[in-house]
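One structure, as structure tokens, below. Some questions next.
Removed: one protein chain of the complex. Kept in place: all other protein chains.
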Amino acid sequence: MRLTEAVACGTPGWRARPVRAPWEQRIVQLEEALTLDPTAPGADTMAGCDNVPRPPVSRRRVLQTAAAIGVTAVVGPLAERFVQLADAAEPHPVADMSAAPAGPTRRWAMVIDLRRCDGCGQCTDACQANHYLRPEQTWLKVYELTDASGNTYFMPRPCMQCENPPCVRVCPVGASFQTDEGVVLVDQTKCIGCRMCMAACPYEARYFNWADPQPVPRLPTAPSPEFPAPQQKGTVGKCIFCVHQTRYGKLPFCVEGCPMGAIYIGDLNEDVAANGVGESVRLSTFLKDNDAIRFKEELGTRPRVYYIAGHGQDLGY
Amino acid sequence: MARRTRVIGRAAATTLLVAGLGLFPASALADSPPGSLTVQAEPAPASGGQAGTWTLEARLTDAGNHPLNGQTVEFLLGVDFLGIHQVVVASAVTDASGTATTAYRPTSSSEQSLVARAVDSGITSLPVDLGVRGVPTVVAPTNQLGLVSALAGPGAIGLALVVWALLAGALLSVLRVIAWPRRLVWPAHRAGQAVGELLE
Partner (left out) sequence: MDTPTGSAEARARAIRSAAVRPILAPGRFYWPAVLGLGALVLLAVAAYGYQVVSGLWVAGYSDRAFWGVYEADLVAFIGVSYGGALVSAILRVTNARWRAPLTRIAETTALVSLLVGASFAIVHVGRPERLWEIVAFGNLSSPIVWDFYAVLTYLVATVIFLYLPLIADAAILRTEPGPTSSGLRRHLYRLLALGWTGSTAQRRRLESAIGLIAILIIPLAISVHSVLSYAFSMTTRAGWHSTIFGPYFVVGAIYSGVALVIVVVAALRRAYRLELFITPRHLVLLGRLMVALALGYLYFTFSETLTGAYSGTTEDLSIVTTLLAGPYAPLFWLFVVAGVIVPIALVAVPGRRALERVVAAAVLAVVGMWLKRLLIVLPSATSPLVGQDWGSFQFTWVPIVITLGATAAIPLGLLVLFRFIPILAIDEMEHLMGSEAPAAETPKKEAEAWLAEPG
């Protein structure tokens, strides 16, 4: 089921699309996950610019899929994930970081297993829907690239949350800053919109609000660097490693939105990483055993995103 | 509001349905065969202190206290990360005496508390507390430019101040020699006198 109505993509000033609240979306995601036929219409949730209107969610569909579950046995980890999703059917805590429980200081990192990524784009969809982004604002973007043997592979590219971030260095007003956990955030009340950070970022991971952002439903708190929704016109935005989620012990949206478990969120201090299908690993051995590398390592940015290549490819060409 | 209730009702119904099904296989695993598993940990000799390498030993026996050979034993570390409480940090296979041995270097920054778990049977040992915190493996590099980068900022500011001082000096020196018209000077002089009288 598509979450959105048909839009004409790419035309400047396009009308905002109606957005469903995240908890509604969770229900729909749940139902989608239960759909067993991958070729059924609506099973493909790749964000795109087709103009096919989709019907809204119906009660009959829920009952049909529930019956399908009853027929085929559901194994433990998958069930546990459904429980997790259902538990999360509530508005995600936004912005009020002072209310978040204090925990150990993290050093956030991500591991993306390129062997598993199939380019479905659900990570991008989850991120865009939950942050109320326009379709061209792909904070996490999945590139389709060709390796040396001519085979296609997919590479999701979030913000690298560099330890030595060029974007922070060049911001004239200090609107881009780095938290002590290593996440680079943008204070959109300070940003003057000069786009120097976009010039400096070697990963093209920053996205500008060239027009008014789309309307968002009423949110409990004001926008903040930890949850910049709605965004401000004339300022820059980017992937924030979902600090508003992780602060409450939840996974980032892309991590839990990846059905292949290709995206892991991890802590270099705690030396553990977890993906969205319930797998957790010891981060240092996971990286070592799988020969994880970083993108554009030679630039000295010291990114916090590790890639597990698997096809003998160079990253990013 | 009604809509929200309706959707939560749907969510609850679906939750109950799948949870019921999901718990079934989990409950099946709860009935593990009798046996025992113990684990102990020793810091390896000359390993660089307690944060260095440890040796973990797990002894697996069956219900009749006979050692089990060739069983895979996993060692899990207690962590606190986004709802994850345990992560596998090592695994080893038991030998003829039922002992699985492995080396382990603490890298997690949390208190090191380990349990062993036999993979096949699922029995877990009591936790062993190493009494240390791990040292994360990642090291931040130092600023190699050091003094140069520290001086660059103040140096640039100093240079700018010198230039401004020269510009101001040139302008002011000209203005000083070319006297202000008396018409402008006199009101300032009078104002100064008036302020002086006020203060008295």
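By written order: A and B. Residues from 1 in each chain.
Please note the rule applied: contacts are C-beta pairs under 8 Å (C-beta built on N, C-alpha and C of every residue); 3 or more make two chains touch, one makes a residue touch a chain.
As the structure is a computational prediction, the values presented were derived from the model and not from experiment.
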Problem - Full-complex contact with the absent chain, from B:126, B:170 or B:191 - result: B:170
Practice task
Name, in rising order, the residues on chain B that touch the hidden chain in the full complex.
Solution key: 153, 156-157, 160, 163-164, 166-167, 170-171, 173-175, 177-181
Practice task
Name every residue on chain A in touch with the hidden partner chain.
Solution key: 12-13, 136-137, 141, 143-145, 155, 157, 166, 169-174, 190-196, 198-200, 202-204, 206-212, 232-235, 299, 316-317
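What we mean here is this: only the chains that are shown with their structure count from here on.
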Handout entry: Where chain A and chain B are represented by their mean Cα positions, the distance between them in whole Å
Key = 20
Handout entry: Residues of chain A that touch chain B when the two form their complex
Key = 23-24, 26-27, 30, 59, 62, 66, 69-70, 73-76, 78-80, 82-83, 86-87, 89, 103-104, 107, 163, 246, 249-251, 265-272, 274, 280-282, 284-285, 302
Practice task
Under the touch definition given earlier, write down the residues of chain B that touch chain A in their complex.
Solution key: 7-8, 10-15, 17-19, 21-23, 25-26, 29, 77, 79-84, 87-89, 107-110, 134, 136-138, 140-141
